[in-house]
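Of the protein chains in this complex, one is absent; all others appear in place.
Going by the order they are written in, the chains are A and B; count residues from 1 in each one.
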Amino acid sequence: MKKFLFVTAAAALAMVGCSDSGASGGGEEFPQKNLEVVAPASPGGGWDLTARSVQKLLQDNDLVEENITVSNKPGGGGEVGWKYLQGQDAHTLAVNSSLVLTNELLGSSELTYEDFTPLATLATEWQSLAVAPDSEYQSLEDLMNQMKKDPSSINIGVGPALGNDDHLSLVQAAKEFGVDPKKLNFLVYEGGGDVVTALLGGHVDVVTTSLSEVKEQHLADKVNILAVSSSERLEELDDVPTYKEQGVDMEFPHWRGIMGPPDMTEEEIAFWDEKLGAMVETDQWNEVMENNDWSGFYKNSEETQQFMEEQHELYTTLVEESGMAK
Amino acid sequence: MDAFLEGLMTSLQPINIMWIVIGGFLGTVVGMLPGLGPATAVAVLIPVTFGMDPVSALILMAAIYYGAMYGGSRSSILLNTPGDGSAIAATFDGYPMAQKGLAGQAMALSAVASFIGGIMATAGFIILAKPLSEFALKFGPAEYFLLMLLTLSAIISLSTGRMVKGFIAMFIGLFLATIGVDTQSGVYRFTFGIPHLSEGLEFLIVIIGIYAVGEVLYNFMNIDDDHKKEKKKVGKIWFTKEQWDRSKWPILRNGPLGFIIGVLPGAGGSIASMLSYTTEKQLSKHPEEFGKGAPEGLAAPESSNNAASVGALIPLLTMGIPGSGTTAVMLGALIMLGIRPGPLLFENQPEMVWTLVNSMFVGNIALLIINILLVGLLVKILDTPAKVLYPIIIMLAFIGTYTLGYSTVDFFLLLVFGYFGLVLKILDFPIAPLILAVIVGGDMEQNFRMALTSSQGSASIFYGSPVAVGLIVLTALSLCYPLIIKAFKRRKQQTE
């Protein structure tokens, strides 16, 4: 699900970038040929759908005149697609997410964000912590106190892999409460959907997952969301408190963005800034975000560069504390 | 009830019937091609569905999905190369039937079996969607582990007379399944630094390699020997009354079985069809005919895997939980269209759910007709000279493989497994235990370890629930049943 969102966002971005070229190109001769958006995943996943949304939005809104293709390069949690991007010129973009940081920190890749040109952060999802409605833990504090007392007494559902945002957001929160994240009992499921099934069936006590996985269940009173990682309460879920309200100073976005190959010229970066900036202003982009339960989180290339540096620092600490560091 | 009738009317609109037929036909075609499955077909159609009416898009995707179940067995029957995990069981008796010149009858029978399975499951959907989704929740890690154990033991019990080879094949498959990142700990196992392997070995590559490439290499053995293969007769395209009499109860029994297994997220058509096959073999009065072209051995898994595909839609629509690769892609596509499957879908958009259900009735009828009409065309494949057909199959195997991972690394894996498949066939190893072990091995290990983690290491979790105990009993039965039967027969002979 998360990947899906991410991909959609990236796709949307790519489309924006393309459409402007004809109109505003002016003296610049970029782009000179067809454009490519790399989805480092198989068709149908989150990244693929982000890429395809970007493709569609950029073309439908005439932001880019050139043809845009989406190519799927799955494997290694983005590694294969990004490696491919490294060898391309500025006509190729790729969707990304925090995996571009964590892959390196977890030791599964040599590549990191510095090997690419950040172009934009498109949107974000928020993380959530949820329990069964009849759980004995009715607040974040109840849960954290029990985790502090006996970290292994609580089975936590997470998926599809340790070291992802679901896992690390809980690590950050747990640390604030003085819980040792290394001692927690994680059950790793195949994906967000399976995690929720496990919670509904009573096979785990609590799940940490993206909000979209549990939102419907919460509205139907099948689960109880204890905390959401946004800074302020969300409109559709105004009964769910944020982490901040409950004494944890954190905002944890699960963002998706888009990046280009290394060594792009200023003109090329400016081109994409303009196109992607225009794309996120369109109504269709709002619709894409709404359908996917994303929140607007647009940052241009410069802001994204800075954001990536902050994120890199944060993730380095979190991965260290989670016990997953290579 | 009103919503139900409204749904029926919507699904009978000409435009929707058109989508059903297109989807069903497309599903049949992609199901036939090795590697290309419904998941890929749905995924590549997502951009097309962007502009569509959400209801039509849902109908279209569902039609592709169950259409592929019809198509999957065509290549199993004709060429001994299943297009997907759920079509493996169709090779056991479908291919021997084709070799006897009964290809047309086999395909007609499998189409009818699929149809009945699909219709039964759709009816089951209407009555049982809610309670079954509750039942599926009872399956925790321990229960899933036991279900997979049951499947593997059932398959081992199939390899009568070559048990040792069956076990070896299974353990090789299980070992292959450990390749990739270990989910529970994040440790990399046997990836040799190839990023492409970190997500594990794609089981479809193993299937395509061993079945499609391996089968072609195997057939090279007497390719120049024209005397051995007298022209295969295609036979009638409709099955006989005797075949039908043998198949009708297996079809009716295994539709519900497949449906229930399909509802369990993660279980799916491969497990359903395999369990159906072994069940029928064990219940049969002449188990010795299984594997040699017994019509019920083809009909039972066909009914079952189609029912399973309908069952898998239940957790998707009632809880928003995808139970298989294809339903996961469908979930993604539905979200793009602004439909959020989940507990509120039935309350907020009942007409959408009932339209889908009714479209499945219409769709199964359409698919039955499509597939019966195709029989006459497909048997022509057998008329193609083998020397032309085999290179084409090899090429299709490569392209299918490429669409799975978009990497030529997979081509080498394909060749390795092709050669491996050839050796296994020559030495008379059973293939199914290996493939099934690759399919379920990773989940089996993961569920085993999750079960122990959640119980703080206590093994009691494996017999702590009624479902778990039931599965243990079934596993024991499936292993001991052949022995019991043998003893029983022996005694009977003695008394005679």
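In this text, a residue touches a chain if its C-beta (ideal position, glycine included) is under 8 Å from a C-beta of that chain, and two chains touch if they have at least 3 such contacts.
The rule is short, and it goes like this: contacts and distances are computed from a predicted model.
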Candidate names "Multicomponent Na+:H+ antiporter subunit C", "Putative membrane protein", "Molybdopterin-converting factor subunit 1" or "Tripartite tricarboxylate transporter TctB family protein"; UniProt protein name, chain not shown: "Tripartite tricarboxylate transporter TctB family protein"
Displayed chains contacted by the hidden chain, counting the whole assembly: A, B
Sole contact to the chain not displayed, among B:Phe4, B:Phe50 or B:Phe171: B:Phe171
Hidden-chain contact residue, picked from the options B:Gly338, B:Pro391 or B:Gly470: B:Pro391
Contact set of subunit A toward the excluded chain (per top definition): 43, 69-72, 162, 182, 185-186, 322-325
Touch residues of subunit B, complete complex, unshown partner: 40-41, 44, 47, 164-165, 167-168, 171-172, 174-175, 178, 182, 184-190, 213, 216-217, 220-225, 385, 387-388, 390-392, 394-396, 398-399, 402-403, 406, 408, 411-412, 414-415, 418-419, 422-423, 425-428, 445, 448-449, 453
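By our rule, only the chains that are shown with their structure count from here on.
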Whole-Å gap separating subunit A and subunit B, where each centre is the average of the chain's CA atoms: 33
Parts of subunit A lying in touch with subunit B, wherever the complex brings them together: 1, 4, 8, 42-46, 48-49, 52-53, 55-56, 71-77, 79-80, 83, 106, 108-109, 152, 155, 160-163, 185-191, 193-194, 196-198, 200-204, 213, 216-217, 219-220, 222, 287-288, 290-292, 324
Contacting residues of subunit B [partner subunit A, same complex]: 39-40, 42-44, 46-47, 50, 136-141, 181, 183-186, 188, 195-196, 198-199, 265-266, 315, 319-322, 328-329, 331-333, 335-338, 340, 342-344, 404-407, 443, 446, 450, 453-454, 456
